[in-house]
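Every protein chain but one is kept in place in this view of the complex.
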Amino acid sequence: MPRTDTPAPPRVRPPRPRPGIPVGLLLPAALGLVLLTLPLIGLLARTPWADLPRRLTEPGVLTALRLSLLTATLATLFCLLLGVPLAWLLARVRFPGRRLVRALVTVPLVLPPVVGGVALLLVFGRRGLLGGWLDATFGITLPFTTAGVVLAEAFVAMPFLVIAVEGALRGADQRYEEAAATLGAGRWTTFTHVTVPLVAPGLAAGAVLCWARALGEFGATITFAGNYPGRTQTMPLAVYLALETDLEAAVVLSLILLTVSVAILAALRDRWITSP
Amino acid sequence: MRRVRVALAGAAVAALVAGCGGDPAGGPAGASGGVTGTVSVFAAASLTESFTRIGRDFEAAHPGTTVVFNFAGSSALATQINQGAPADVFASAAALTMATVTEAGNADGTPATFTRNQLVIAVPAGNPKGITGLADLADRGVKVALCADQVPCGAAARSALDAASVALTPVTLEQDVKGALSKVTLGEVDAALVYRTDARAAAAKVTGVEFPESARAVTDYPIVALRDAPNPAGGRAFVEYVRSGRGQAVLAEAGFQAP
Partner (left out) sequence: MTAALLDAHLVADRGTFRLDVPLRIAAGEVVALLGPNGAGKTTALRALAGLHPLTDGHVTLAGVDLDRPRRRVRTPTERRPVGVVFQDYLLFPHLSARDNVAFGLRRHGVDRRAARRAAMDWLDRVGLAEHAHRRPRQLSGGQAQRVALARALAVTPSLLLLDEPLAALDARTRLDTRAELHRHLAAHPGATLLVTHDPLDALVLADRLVIVEDGRVVQEGDAATVTARPRTDYVARLVGLNLHRGTAEGHVVRVADDLALTVAERLDGDAFVAFRPAAVALHPDRPEGSPRNAWPARVSGVQRHGDNLRVQLDGPIVVAADVTPAAAAQLRLVPGQPVWAAVKAAETHAYPAGG
């Protein structure tokens, strides 16, 4: 639509890049891309295409795939439920020890996932800090259950969500929240009706990262939730076990996981992330 | 040549009996038989403790050699070797994975079974559930960890359970024997079928319950020197050393059985 006067609020447009890309950027960029995609090409090269239909329909494959998608999605929802308020707290509330809390949030990023799994056992296991109490009080046991898989995935993936959402919250103009208050919106309504929509792109990006990390989770899952087909055996676990006996089966399983996740991510990106 | 080695091994056993950590510095200088340099040994994870000791002894017996180990799951090692990893020796925990290396033409000679391992029921120290045999594992309320069928300890467990006609539903099928054992040491399961050597290594926290059907599911450990090895002489010498009385003594101490 034609504009007759200044837009509101004024937006800063990024300057149009000059034509011609410096070699100093182009070369490492190309190498980086090669590093990221070459292993994928290696997988494709080793894929037994003739065998593919038969392997795809093997019963364990679909079970593991379904379980992976289910647990990654549940883990993402769980992370949204707890991670978004945590990100809000870190971004908006000044409290003593905030830096420490922010550092603690990133612990699962640096912790080897297997260690993360052991740590989860030490808390939620039968003899763990909370596990015994949970079992005795509510009859809840988490290790070796699908819920345990979700918990392990959430533990490992939540930092991605929190960091992305906190960044988005810091970048968001808080005066919109003040405007909402002047219109009679309380803090909670402001959060749900103004803040969340404002940071929706960051939220979506964080959720996608979180989901992808949860989908690929291996170490914490096998340590905390074990490996049992249909209950805790997700695709990465199935891939690892297949690798023990049959490289080609492992390649096929990896390919399925990749295809499904790339398809879902591409679809979500079109739907959520590019829209305002 | 062989006679020399056997004599040497005997001397080493004597040195061990005489006192641990005793450095056999007085060993015959010429005994190294021209073996020198770095020897790369790819060995199954269950051999970690035994082979580390054997490696030290080997270095002492062959001054000028250094033994470096790559301990991992047997099939991961087989994949690495078949993809061209520079190794001199491969010691596997399963004949099947050894076969992938020989079939790929990467073995120098025929693999020999150098030791055997047997399953025990690993239970938390003191055996709180009073488990005495495989049949007890099928009880409701007993959580059991097994290795997955795809890995050697899982295949052995399957044979043993079939032999005992016990049907049980484990809570988890672990990727390797250490995973199964750690579920016991962490107290998350009441029992796991693991190798006797693993149970013995974790004796502080785990009790190994022997059961008769384990005789039906003995795991053979084959070893072979590799073709295209960077140090072929060193590799062959190490294989011989492991199969010698000295090597066998260390393995026996860890709970392995003679082949």
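A few comments on the model shown:
When the chains are written out, they are named A and B in that same order, and each has its own residue count from 1.
Just so we're on the same page, a contact is a pair of C-beta atoms (placed from the backbone, for glycine too) under 8 Å apart; a residue touches a chain by one contact, two chains touch by 3 or more.
Just so it is clear, the model here is predicted, and its values are computed rather than measured.
Taking the complete complex into account, the chain left out of view touches A. Among A:Thr47, A:Thr189 or A:Thr245, only A:Thr189 touches the chain that is left out of the view. Shown as candidates are A:Ala87, A:Leu121, A:Leu198 or A:Ala238; the residue that touches the absent chain is A:Leu198. Within the complete assembly, A:Ala180 is the residue of A:Val61, A:Val105 or A:Ala180 that touches the hidden chain.
By the touch definition given at the top, subunit A reaches the unshown chain through residues 1, 3-11, 173, 175-176, 178-186, 189, 193-194, 197-198, 200, 276.
The working rule: only the chains that are shown with their structure count from here on.
Chain centres here are Cα averages; for subunit A and subunit B they lie 39 Å apart.
The part of subunit B that touches subunit A in the complex is made up of residues 73, 75-76, 79, 96, 143, 145, 148, 150-151, 170-175, 179, 182-183, 186-188.
Per the touch definition, subunit A reaches subunit B in the complex via residues 118, 121-122, 125-127, 143-144, 222-223, 225-229, 232-233, 237, 240-245, 247.
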